[in-house]
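First the structure, in the form of structure tokens, and then the observations on it.
Missing here: one protein chain of the complex. Every other protein chain is in place.
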Amino acid sequence: MEIPYVTQPRRDTGLYNAKVGIWLFLASEVMLFGGLFASYIMLRVGAPEGTWPTDLLDVPIGTINTVVLILSSVTVVLAWSALKLKNFKQYRRFQAVTILCAVTFIVIKSFEYREKFTHYDVVLVTGERVDGHLKERGEDEQGEEYLVLSHPVSYPAVNGIAYRPEAVREQKKSGQIDADRRIAQSEVKSIKNWSPAANTYFAIYFTMTALHALHVIAGALVIAWIWGPGASLWKTDPERYINRVEVSGLFWHFVDLVWIFLFPVLYLL
Amino acid sequence: MEATQTQAQRQSVHETHHEQGPGFLRQYIFSTDHKIIGLQYAVTALCFLLIGFFLMCLMSWSKAYDMAAVPVLGPLLETLLGNAAAEGKISPDLYNSFGAMHGTIMVFLAIVPMVFAAFGNYIVPLQIGAVDMAFPRINMASYQFYFLGGVVMLTSFFIPNGAAQAGWTSYSPLATVIETDGQTFWLIGMVLLITSSLLGAVNFIATIIQLRAPGMTWMRMPWFVWVQFVTAFLLLLAFPPLEVAALMQLMDKLVGTSFFLPTGMALTSGEFATAESAAASGGGSALLYQHLFWFLGHPEVYVLILPAMGIVAEVISNHARRPLWGYRTLVYSVLAVGFLSFIVWAHHMYLTGMGTFISAFFQTTTIIISIPSVVILTCLFITLWGGSIRINTPPMLFALAFLPMFGIGGLTGLPLAFNFADLHLHDTYYVIAHFHYVVAPGTIFGLMAGIYFWYPKVTGRLMNDYWGKVHFWASLLFMNIVFMPMFYQGMKGMIRRQHDGGAGYSSARNPDGIGGLDDTVMEFNTVILMGALMLGLAQIPFILNFFLSLKYGEKAASDNPWRATTLDWQTPTPPPHGNFRQPPEVVRGPYDYSLPGAKEDFVPQNQPA
Amino acid sequence: MFDSISRLLGLPVNASVHGKSVDDFIIYVHLLMGALFVIWMIYFAYVLWRFNEKRHPRADHHGVQSKSSTYLEVAVVVVEAVFLIGFAIPLWAHMVDDVPETPGTNRVKVMAQQFAWHFMYPGADGEFGAQRFELVSAANPFGRDLDDPQGQDDFMTYNDLRIPLGEPTVFQVSSLDVIHSFKVIALRICQDTIPGQRVDTWCVPTQEGRYQINCAQLCGNGHSAMTQGFLTVHNREEFDTWVANKSAEAVIAAGSGDAGGFE
Partner (left out) sequence: MSGHSPEEVQLEKKRYLTVFYILLVGTVVTVAAYFVELPWQALTVLVALIIASVKGFFVAGYFMHLMDEKKLIYVVMGFTFFFFLGLLLLTIWAWADTPISSW
């Protein structure tokens, strides 16, 4: 005996199995990301005054990625509509754009990660704090280690990172942003890069975005599989094929939806 | 009619043969058939139950005879676990590992897989008249994740510093700063188990929503199905926040973040010695972990109890030959329990320092949630009234004993629910006794009832009646000998998770201190140890019975030896692939026992009037 | 009768004012539980006897029609509501909202550490000096700022907590490392210690003597060995003398840059 309602909706619920399944799965995903958002808020409101960093991420890049994901979301629905109209070619084209967008998103994201990992945050013995992109690291003639930071920002180390945005603004006004800065080992009190361990903000940023990126990758793989190797189903059981596209699409929209919240929360606030 | 049936039968036999084609591996290990998967779950979970029990015996030994070498097993422990069990003694580290792993194994690897995954997989599709689960391959994956999670958990015993040591609750910062990779294993294991549960939960819900046989309306579902439905929702929505907590704790342990390590924590030695990074970012929050954990933790305890209640309800209705009293009330009650269990969690955190309002809120919800439990139990009680009760069979004995045992456990939840009383009882053995009464003589009795009840459906043979009763009476006696003294110990203030069983706080050790634990409290540790060992012995008849009956058990007289009404009994024994000879068509409610005017004292759900 | 119930339940000696209400409350709740249990058991036994297969061979499809179970359930709800609104919530509010704050109140800082207790007293002047996280070290568990004049007479003790009889003392509980729980059974106080945060709890002792301090939260492999802490209740004169002596010693020690920690 076959399992019923694999393609056709059940009368009283109006749904086919996989659609019930994906929505249930999404419900648990809501709780997963919901738990993370709740944690984010708790950590943020619980942080002592002036210690929660802001303005550390690259807003233009984040915006581009947002647009990329939105675009991919619309191509997914358009692809599905095309299938509904029995236009397989068009479906393929739209869905190819989707996959391309996914790849773009991940590539951009990994550059962004790299950028952060090579961004160094140095507290000097003088009590000054400097951070900037690591340009060069080495030993000078005396055998002393040094590093060179490009686009450095400097501000007083007391009171954590709260002064940074102000310092950036001042620098922009005074126009001396681009001077690289060379720091010798002897001047350094402590040094770390912008990795998850840098502070709780980066910790939650990396955790949330990495988990989201994993979802993007997983979703893209599924969509690609249906697009490529799985497409033979279109010939044998088109209804079921359309269902698969719809279900994977629902997941994809959810991933987009999460990003719509992640973007302002992490980049802008 | 006759002819079509035999034809259908032949066809289904044919199909079974067809399935056997791929061979043993395909059929028993990588099967997608819900019944095989249910059995896989059952056997694995029972093994874990036994492991959890052994761990507990060693802990009981440690509590009764602090730092004395474990008799018989001592050398074995030393070879297996190394330094932590030097000279065959149970060191505090080892005790803590055992405690954490006893809790984890019992909850996540034994009871939930048994009552939810095993019974649910086997019985639910049968009871709703489905051919299989909605997503058979996801079902298989769910078992595989579970198995893998179990392997990871067990492996952690044998790594250099041993398994996790921070309790089954794994509170940060302790769990983070303890120097063992066991915690990392624990976290990874948990992520796997959570994945398994999520897949299972999606599958269960989708199956119940979509695959009910024609005529099986919501209000005609056996109550057991309702219970599994609610349980699946609890797993689906409560587990993800724990997954979040596990990921964040994993980050703290491996990547060096400080989600749960607050500013001002000043470990003076070790890997996490100073929290400078924490200071710079505002640090983390230790209580956040507890919120995330208990957001799962509380629904989880209902995951443990609800399926057991469902089994008990089926058995009681069947053996009293009466419909469940107040079926609708039961359904609404279980829905209410499910809903409320999401908003009571902080009753585990009263003493972290809660203000008046928030604790009033959580006290109120906790008290409210006890009402539907009372209602459920009351309905089961009233079901008995006017019945024709067949008391003396193993499933019914276990089911009946469940009622007062759960009653004790549930009622002792009340003083804990009021935080003013919890002030004295929190983290004492009173809590241990409370929840063991619900999970051990409660849930374990429920699942025993289920095993004795459905055994003939699964195997076509009955388990031995006499040894079943021996098993029951001995278990009942020793369960109470083990757990009853713990109420007294807890009331006296004996704190949990002490490897010396409270000896350090005993008045024998500190004669001039007021409020030390008296000699009775300490002597009870020995009683508990003895009780636990006897409880273990009492399981031997069961284990033998379980395996020997496969071969030598009395053959069940028919497909429906208990003369039950639900669809699971209207299939061939054992049910073939695809379950039913003919697609069943449901025409009546689940419990038409002793219907006036009917020929028999039961009318199956698919039997037309 | 209360006493015998209390003994039956195994409640330990009580030596604080609010402890009496804790005990009474526990007893009331257990009376309710006992009553319910007995009612249910009697019913249960009766049913199993009366409706046994032998005595009642043919079951009745319809069963109970009366509403008495509903009345019982409603009764349970009412009693629980009374307990909740009448006792539990106001009593808890008294514990957490009425922490004495008048200037002269006795205060002690409690700092848990794997696996011992540190205590700090405000000394003769009744005021604590400044504290800073950055200064915390093994020798200075409270992060005392020795430059603060107000803190010069603060003194610390190790595993030795003393409070005066018959007046409220506020314990400001915290932890240096992991979560412990500060519990004194006979005084019916218990408070988890959360690192980086301070929570207050308080009590009024009614009996002189030496009490064991329990650590009620799993805190590592020394959890069960965290038993060296004792709390002593003195009468006022003894307590004052003790504080005066300790405080004087502390002033001298602070002058030489010794925070007074133990390790």
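Letters A, B and C name the chains as they come in the text, with residue numbers starting at 1 for each one.
What we mean here is this: contacts are C-beta pairs under 8 Å (C-beta built on N, C-alpha and C of every residue); 3 or more make two chains touch, one makes a residue touch a chain.
Here the structure is a predicted model, which means the values were calculated and not measured.
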Selected from A:Met31, A:Leu147 or A:Ile183 as touching the chain missing from the view: A:Met31
From B:Lys35, B:His291, B:His471 or B:His577, residue that would touch the chain that is not displayed: B:His291
Touch residues of chain A, complete complex, unshown partner: 9, 13-16, 20, 23-24, 26-27, 30-31, 34-35, 37-38, 41-42, 45-46, 48, 59, 63, 66-67, 70-71, 73-74, 76-78, 81, 84-85, 243, 246, 249-250, 253-254, 256-257, 260-261, 263-265, 267-269
Positions on chain B where the hidden chain makes contact: 209, 233, 237, 241, 264, 285, 287-288, 291, 295, 339, 342-343, 346, 349, 352-358, 361
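Methods note: only the chains that are shown with their structure count from here on.
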Chain centre separation in whole Å, for chain B relative to chain A (CA means): 38
Multi-chain contact sites of chain B, meaning residues that touch two or more partners: 263, 279, 283
For chain A, residues that touch 2 or more chains besides their own: none
Chain B partner contacts - residues on chain A that touch it in the complex: 1-5, 10, 13, 15-18, 20-21, 24-25, 27-29, 31-32, 34-36, 38-39, 42-43, 46-48, 51-53, 160-161, 190, 192, 195-204, 207, 211
Chain B residues within the chain C interface of the complex: 91-93, 96, 165-167, 171, 173-174, 177-178, 262-268, 279, 283, 286-287, 320-323, 325, 351-356, 359-360, 363-364, 367, 370-371, 374-375, 378, 381-391, 400, 403-404, 407-408, 411-412, 414-415, 418-421, 423-428, 487-488, 491-493, 495-500, 502-505, 509-510, 512-516, 593-596, 601
Complex contacts: residues of chain B adjacent to chain A: 15, 130-132, 134-136, 138, 198, 201-203, 205-206, 209-211, 236-241, 243-245, 247-248, 251, 255-259, 263, 276-285, 288, 291-292, 295, 578-580, 583
